[in-house]
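Would you mind keeping the following structure in view while I ask a few things?
All protein chains of the complex are present and in place, except for one that has been dropped.
== subunit A ==
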Amino acid sequence: MTEYGMQTSSHDAPPNEERTALRKSPASGPAEVIQEHIVEIVSDSGEGAQRCGQSLASIAARSGHGIWTVEIIPAEIQPPHRSIAGASGNRVRMAAHKVTNVGDKADLVIAFNEQVLLSRLNANEIKPGATILIEEMWKCDKDPAVAENYEKVTAEVRSKGYKLFEIPMQTECQKYVPDPTKGKNMFVLGILCTIYSLDTALAEAQVRLTFAKKDQKIVDANLELLAAGQAWAAENLSVRYMIPAAPVVKPQIVTNGNAALALGVVASGMEVCSMYPITPATSASHYLSTIFEKVGCVVHQAEDEISAATFAIGASYAGKCAVTITSGPGLSLKQEAIGLAVMTEIPLVVIDVQRGGPSTGLPTKVEQGDMMSAMFGSHGDAPKVVMAVDSIEDCFYSVITARKIAETFNMVVVILSDAALSTAQQPFDRPEFNPDWLAPPVNQSAVPEDAHPYDWDERTGIATRFIPGQPNGMHCLTGLAHDRDSHVAYDPQINEEGLLNRSRKLAALQKTLRLAPVYGDEEGDLLLIGWGSTRGAIEEAVKIMRAKGHKVSSLHLKFIQPMAAGIDAVMKRFGKVMTIENNWNDPESDPLIDPSNRRYSHLAMLLRSRWLVDVDCWGNARGQPLKPAEIIEAAMAKLDDKKPTAGGQ
């Protein structure tokens, strides 16, 4: 990759008037070997661009490429056709190496109409000079306004130096299916397979898998479209790329973050998930619903988030730890129940797939805005564990860890994921099942005569809880202040005894945590600190900067509360420290903002208050995942002591 991932193709842009000729000219010469490419496939929703993108990614992954995919999601379920707001599709980053984030701007876009293309151009998601392929049927549309729009956009695209190829998708597909809106996506997949020199057998296998549930006629039609796309591209397009593939040496699986969370729930031995639908968390529960009953467990769709949380608490209380899955607005509603679980010391796993906030905010878009509410959202002193997932694979293993912590410490564990990970796909080593992941059977043995329900161990704060069914264990849990017998007690000392022990558990857990290794050198000019889904982008940025000689490293935090010891020592070894977060912070350039009122990003606020270190922050809340190039720009500004620009750009 060249500087900041700005990949430029050696393929020359055709002069405008020659474009048709180029299309007609058969493939010439060998494919250009590249290290990576970002491809976007966009259509109206319902035209199948997402399925096309996912299939492309799967084929690439099976070929041994590193991949990362993200969905491009329209804001509404049925947006108007041919609209900017309606762009739906997929971005696929394919590389010769492992990919850990969405990357910067797209190298190649294939659009089903000019409006959805415009949406991506307006969003500034396409690299200057990128290759753009577009359905050309609109050129001759019956509606002159449509034809005019098409001409306008395509002319502009050409004038700006993009390499434009017009493709008769409709005309070609009509040769194979009566309704091309239902088949263009596989034709396009064929085109992309040819462009990227992907293996035909793998592509065919993928189409069979994609339509596995459909009858043979449909499978055959789609195979035909795939082949047609390949053949058409072979004959008419001269763009050819080859991304070297590393052979797959270990079995892998490819999932998105939400599916990985759901698989993690199964693997953790939790038996009840209660939830209320909310984007972008719901697909985890959708997938879990298809498999959880097979293992004798249940997904309960509650009447609201409050009941989802309290139902999970009831299930946990009566046996094994349960999980509730939600997003920001749901987390807010669950807070009183979370406080109850903290106070009664009932284990509970809460998964928050964060989206843009506050309020209903940006339902489908990413933001790391819930760290503080996860930590402090319940009233009073309500210590709970907060951890953040930083890759798709981590989504799987974090749930297993969370369940274990919840049951060992009788605590609430909040897992923070986000919209960037929820639909992003990435291959990772196939997990090998380990029975230790699961919870032991529910304890139903008699409780010793002299035991109390809150026999807090003063070394750890942990008390062994009594589960209904255990003889001699009868007691009444209460959210009121209580003594070791769980009797309501308002005595000041007793209240503080409870507070102390609930707090001690966090300290005891903290003693078991190890700080993640620093990425890059252990000392230098600038340390970037991040948490959650930004890890891949931050580390990629650090890698690029280091390659250019900058003394930059990064540290990524898995546990937000409690935080592993030793962060202060790491920070001391760097000249400057800055968090990189996908959430709001006040721009220093704003005339109203000064050091006395600047609101920092969440992690920066935490680090500053705990370590009294002047930790700066950079990030934005634009609803988009942070990109390596923006991080580099911010880090360079910090190194050069320029004030970073507000919110990135």
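We adopt the following convention: a contact is a pair of C-beta atoms (placed from the backbone, for glycine too) under 8 Å apart; a residue touches a chain by one contact, two chains touch by 3 or more; residues count from 1.
Keep in mind that, in the parts below, contacts and distances are computed from a predicted model.
From the set "2-oxoglutarate ferredoxin oxidoreductase subunit beta", "Cytochrome ubiquinol oxidase subunit I", "Rubrerythrin family protein" or "ATP-dependent DNA helicase RecQ", the protein name that UniProt assigns to the chain left out of the figure is "2-oxoglutarate ferredoxin oxidoreductase subunit beta".
Considering A:283, A:307, A:391 or A:601, the position touching the chain not shown turns out to be A:307 (whole complex).
Contact with the chain that does not appear here is found for just one residue of A:77, A:140, A:212 or A:612, A:212. In the complete assembly, the contact with the undisplayed chain comes from A:473, out of A:473, A:498, A:520 or A:562. Note that of A:84, A:253 or A:513, the residue touching the chain absent from this view is A:253.
Listed by residue number, the positions of subunit A touching the unshown chain are 61-62, 209, 212, 247-255, 259, 263, 266-267, 269, 271-272, 274, 291, 293-298, 300, 302-304, 306-308, 310-320, 322, 336-337, 340, 344, 427, 430-431, 433, 435, 438, 466, 468-480, 487-488.
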